[in-house]
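For reference, the structure is listed below as structure tokens.
Just one protein chain is left out here, and the rest sit where they should.
The chains carry the letters A, B, C and D, assigned in the order they are written, with residues numbered from 1 in each.
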Amino acid sequence: MGTARYIARRLIFSLCLIIGVSIILFTMINAIGNPIEVLLAERPGITEEMIQAVTEYYGLHGSVTDRYFTWIWALLRLDFGTSIIYNLPVSEMLVTYGLETLKIQVPAILIALCVSVLISVLAATRQYSRVDFGVIAGAMVGHSLPGFLLGIILILVFSYTLGILPSYGAYSTRNPLWGSDMADALWHMVLPVGMLVFFNCATLTLLLRSSLVDVLRQDFITAARASGLPERRVVFGHALRNAFIPVLTYLGILFGLMLGTAPVTETVFTWPGLGALYIMAIQQLDYPLIMGATMVITVMLVTATLLTDIAYVAIDPRIRLG
Amino acid sequence: APPFFRLYLMIPNNQPARMIWGTLAAQQMSRIGIDVVSSFVPFTVISPRRSRGDGKPHAEGGWDAYLERYYYNAIQPTPNSLFHSRLAPPSGQNFYYVNDAQIDDALDRIGNTIDPAGRQAAYRDFAKRWYDTEPMTILFYPKDVIAVNPKLKGFDTTTFNPVFFPNPESWTIEGAGNDATAAFASWAPPMSLIPMYSNGYSDSNIFGPVYNRLYEYESWENKRLQPGLALSHTMSDDGKRWVITLRPNVRWHSGEEFTAEDVKFTWDTILNKAYGAPISATAEQVLGSTESYRVTGKYEITVELPKYDMLFLDWLLGAQAIIPKHAYERIPPASMRGHVASTWNGRYQVPISGGRNYTALGGVGTGPWIAQGYDPQRRAYKFVRNENYWKPHTGNVKTFYVVNIQGTDSVLSALRSGAIDAHDPMYDIGPLAETIEPSWGKVQTFDSFKWQHICYNLRHPVFGTGVDTPLGRQDPARAAEAAAYIRKAISHAMPREQIVKEIAGGYGEQGTVPLPFTSEQYDHDLLKPIEYDLAKSREYLERAGYRY
Amino acid sequence: MSDAILAPTAAPPRAPGIWRQSWYRFRRNRAGMIGLCIVTLVVLLAILAPFIAPYVPDDTSAMLRGAARRPPSALHWLGTDRNGYDVFTRTLYGARTALMVGLGAMLIASVIGVLIGGIAGFSGGLVDELLMRFAEFFMVIPVFVVILAVVRLFGIVVVGTWMEDIPNLNMMTIIVLLGCFEWPPIARMARAEFLRLRGAEFVEAAHCIGSSRRDILLRHILPNAMPPLIVLVALGIGGAILAETMVSFLGFGDPKAVSWGQSLFFNYEALKVAPWAVLSPGAALFVTVLGFNLLADGLTDAFNPRLRQ
Amino acid sequence: MLSTLASASSPVTAAPPAPLLEVRDLRVHFFVREGVVRAVDGVDFRVNPGETLGIVGESGSGKTVSSMSIMRLVPPPARNVGGQILFEGEDLLAKTPDEMEALRGRRIAMIFQNPATSLNPIYSIGAQLGEILRWHLKLSRAEADARVVELLTLVGISDPATRLRQFPHELSGGMKQRVGIARALLCNPSLVLADEPTTALDVTIQAQILELLADLQARLKMSMVLVTHDMGVVARMAHRITVMYAGRVCESADAATIFNAPQHPYTRALLESMPRIDQSYTGTKRQPLPTIAGRPPNLLNPPPGCRFHDRCPEASAECRRLLPLETTIAPGHSVSCLKRGSEGIAA
């Protein structure tokens, strides 16, 4: 029925998007010239056979279209090729590094969501009060403070000056905190997650507050109050869920934004994630890795958008399906 | 006034300090009338350009100039392995097309003179000719500055490819009992962990602890060779015939015994073009062909060199790690680079005698450390102590990690948080040394065998061959002379003293020629620092025919 | 027939126009005014940089004097950085780059966005559907990542071509890319506005009168669609500046450009030794982005007249 | 369906019973940046048990604000600045927020103007109505559902069990308004406030809803305050009528008196300015309709004197100076007009 068809439509559209991105990406990479040159350039005295072997290995023979289809076919088999620099299967690297990225991004979004809900409710229910003003001002500052600058400041304060938080990496190489790998991992997450939370929280709060202020003015809120429902239920039960509808789009964008700027975040905190991997791949012109990472980031983004669309359906019965 | 000519300067973007002096160098060049187009690029952009081997200038797909840090592959300076006109790419590593009869002659003498005094004279001739024509602008000799965990004792060497590497078998971490864990930071991810493919310390930091060489250096201090897998050798008077006796009862990590066949296998693979080892050409120069050596006993190998070459002992025996025949011979040449033995990512079975298999997690060597593979989350290569090592460990480290950390800041905060004990010299922590507190970091400095330079494509018509300079056009015979004037002009425009003091944090010496500043071969009387003098620069340019 | 309350005989002074009304509303918005002041200040500083700055931006004489990485002093008001540059001068000139990036990128984005959104909204139907899908396509591409890749790869492609002679090529690339990727929100907004206005009664009234399509588009719809677009553009400028800084911070910026991101990139490593070299451009960046965000906030209010009250 | 008029049995003749709701000198001001908007500025009215009070007046005359302030739900920046609202003898303005919450929906309920916006779009009808029941009456889910079904049936919704699970956007406007009415009646309130309950609806649907309201009001014996600007609607529904103008009451009387013997010039003008549907205008040359010239005063800065003076054909100098107070001129009929004997105060 409607919902299923709607989701099917979105899925197909998402697929088209991914294919489109893959074509653009491929064209871009190929505009630079045959990667094999870069790959083999530093190997003087190399033989024809060896070039042949490596060409075979990376599927780089044939015309551009041939190569594209070879590549796509490989992608479909989840075979992203082998990293030139690391000599590892790209798919494996993407999973390991991707998980590290998600490990900071997802908690950051979730925490930011909870915090900003509380703050926005606090502000929106006291519109024009000092609290409200403070929240807006704070959120505005946070919204304008670039994440990486904040990260730098956090490192300066917490790692350099106070020396209480690690500023680099996701794990201690040895001697994990309290001897527990779990505690150690969380310990390392504090700063990057903290930075992302602050950054997201600011923007989310700005949006959520204004959405909430709008919703709180609506007739059905007055109606709920006039029915004698306690304020808490009116705000949390009736207003918040409605206020979330416009914010939902942003959540999708947020996810994209975080993945998109993961290179910066992960550079600042030397986080072993997809972003850092991407930077490395670009620096070193590790084509299979660049293509793989971009594709994965795109797929994640498209998935986030798709999930947002589906979330709309779940949260708002008015969305016209089909 | 319009600029005299255009020069494309590529500045590798992996080292902020170098980017800074690169920018400064570009500015200084433009101050004397050169139109400099500088760009920050990763080394991967530079290498294919320079290894095309056709000497084209930058605008035609080749290159004009770039910044580089360089060192010889052996502790004895071996300019003959780099700057001989014979070694032009693609088969050699004279990427700069240094092509000077006097230099060639000196280099040949360096390589083939057995007599130490004669060789010393050859070094001097090389240095003098270089100092006069300056085929490259040597900016300075950096010192290696390494901050270590104050509790770490026995760290008395800097890494130097591939001869020195962190040798944690001699480390003692105070107060850590008998099975301490140590960690070492390495800047760049390795390309391949098969020794013959090594590109520099990003690789040798990791594979080094696993393998042995036939001869090894005793210490960084005295830089003397001592027997490693070889026990001793004999050399004929003409320096051509060598008999090498190997150490018996040495076992590979798999449990197999080390024999002369492994040495032969190692040299065979290096020379075999199908494996595509970049050192192949140099090895061929030294050994000639696979015909020149024979296994003459289980622990003996006899070599007939085409002619004496200092590189044989100092480089091939002293710097090239021996790899196991039983473990690697089954790997097809084309997939050697992608094999687990090269990536250390995964496991593979090594057949050993008795029809059994040994499960390897990385490279198989005879060395003091057994590879445990790569942990991608920690970005670390893990090693455990080889309890059956032929030489006892002198420290208390049982588990060892090499961690991939990029960035000076990161490495220092890692040291501060106790995550690492030491790091490789790539980090250039010199300028930040003052921020290291004794409570968490001890700064150690080492004289290094490297130099930082601006290198030129010497086939460039202006500053390479000089045919396109005013003087060169006017008098083709003096073209080379004109090009040298231009290079000297650039050289005099470089504020070396300031670069060392302000950018390198004072850790270095002003540069002149590509010979290690502290080596015996460096003639301090001859090689006076090149002064920073823009007037002189202009004068040289005028001599090349340019008018202000 | 007369209307009693409109009785005054002498014509009263001309009422302020709609833009001026917006300005009155804007003036009452404290945040917006702060934003405007900041932006004006940044623009002024950028224009006057050559007159205020004590040095030329690529003066490294401090280095030759042996005075790099020195704390603020009378000679160098905000100190010098690792390159031997005067931090104050670089920060001042950085404003020019920032504004160039912000304005340039958003100019491109607005032109593309208004064109595409306008066409989609005005023609509707299949064209609309296709164009909006196209916009969506651009929205899922991770802009930042693409910029890094393109800047990097472009650097290889241009060598030896005429493009190399373009001054600040990297910067131009970044600006163009930002412009080419930031247009979808503008297009969406433009489309929504065009769609709304296309059906607006006053537009139908114009149809009834017999106004031509061109008149309707240019004289009725476009001016009315502007305000929300201006807000988006103001927001986008801040975003573009930020994006450029991040690209530079990662070392993919224009080596010749005097940009805050570039300063951050070079001095980030020396954060602890010479924090002033990082904090000055950082603060400048923050304040500028804040200025544009506040400005956009104020504009939203100003352009949102509750006309019905 | 034929019906009789609700107002046929008007309880005017008896001595005034104790009012259910009495509003005395209610003042609600909006404190906006430009100053104080005196949206409601001294309003009195009362509602007797079982009676419908119609409040009429032009747009912006303060009808909505008055009725919202009975609920104590005027939105900021509005504040109640004076007066009393006596509900069953107790002053609502003196109650704590918790006491008010207990009262709202249970004793005093509200029907909103726009059925489309007054239902929460994301919850089903059953969920929204059930929640109120569960909260006030502590019913179980099943009990609440049963009660909701009962009420939906009462307001004439067919197949209420299905409707329960539907969302507001799946119902037509008339149906939504019925749901809105059902919501108001959930806890058997004794007073229902209806703010223009039919303005957003179609003519024939409006007739249906009015019919329903009149019927329910008579059957459930509740009191109702019906706010509207349509004289026809009040004529049909209300027992008593209060006419408001610019935040003040002009005239209050029972319905027949207002229509047959209006005293206040504004009430008169209002009645006369409407064309009559039951009167032919063809044949002779059409006479212009009597109009009220001008605009209502700006409540931000109301002129001194009677709020209506500058549009009033009878206005004198007095009127421009003195604010008339409400005076009873006959039992159950009060007017605020100096010309009708009201006292004036200089304000």
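Note that in this section contacts are C-beta pairs under 8 Å (C-beta built on N, C-alpha and C of every residue); 3 or more make two chains touch, one makes a residue touch a chain.
Basically, contacts and distances are computed from a predicted model.
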| item | value |
| --- | --- |
| Protein name (UniProt record) of the chain left out of view, among "NADH-quinone oxidoreductase subunit K", "Putative acyl-CoA dehydrogenase", "Multisubunit potassium/proton antiporter, PhaC subunit" or "ATP-binding cassette domain-containing protein" | "ATP-binding cassette domain-containing protein" |
| Among D:21, D:255 or D:306, residue touching the chain not depicted | D:255 |
| Hidden partner chain, touching residue among D:161, D:274 or D:345 | D:274 |
| Among D:295, D:320 or D:339, the residue in touch with the chain that has been omitted | D:295 |
| Residue in contact with the excluded chain [from D:213, D:233 or D:337] | D:233 |
| Residue ranges of chain C at the interface with the undisplayed chain | 1-3, 6, 8, 11-12, 14-15, 17-18, 21, 200-202, 204-212, 215, 220, 223-224, 305, 307-308 |
| Absent-chain interface as seen on chain D, which is shown | 1-5, 7-8, 58-59, 172, 174-175, 202-208, 210-211, 229-236, 238, 255-256, 259, 269-271, 273-282, 285-286, 288-293, 295 |
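The rule is short, and it goes like this: only the chains that are shown with their structure count from here on.
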| item | value |
| --- | --- |
| Of all other chains, the one whose Cα centre sits farthest from chain A | D |
| Distance between chain centroids, defined by C-alpha means - chain A, chain B (Å) | 40 |
| Inter-chain centre distance, chain A versus chain C - centres from mean C-alpha coordinates, in Å | 24 |
| Distance between chain centroids, defined by C-alpha means - chain C, chain D (Å) | 51 |
| Numbers and ranges of chain A residues touching at least 2 other chains | 155, 160, 283, 285 |
| Numbers and ranges of chain B residues touching at least 2 other chains | 13, 45, 407, 409 |
| Contacting residues of chain C [partner chain A, same complex] | 31, 133, 136-137, 139-146, 148-150, 152-153, 156-157, 238, 242, 245-246, 249-250, 252, 264, 268, 271-272, 275, 278, 282, 285-286, 289-290, 293-294, 297 |
| List of chain B residues in touch with chain A within their complex | 13-14, 42, 44-45, 47-48, 51-52, 89-93, 181, 183, 189, 191-192, 199, 273-274, 276, 278, 280-281, 333-335, 337-338, 342-343, 345, 376-380, 399, 401, 403, 405-407, 409-410, 413-414, 416-420 |
| Chain C-touching residues of chain B, taken from the complex the two chains share | 8, 11, 13, 16-17, 19-20, 23-24, 27, 37-41, 45, 58-61, 407-409, 431-432, 434-435, 495, 498, 501-503 |
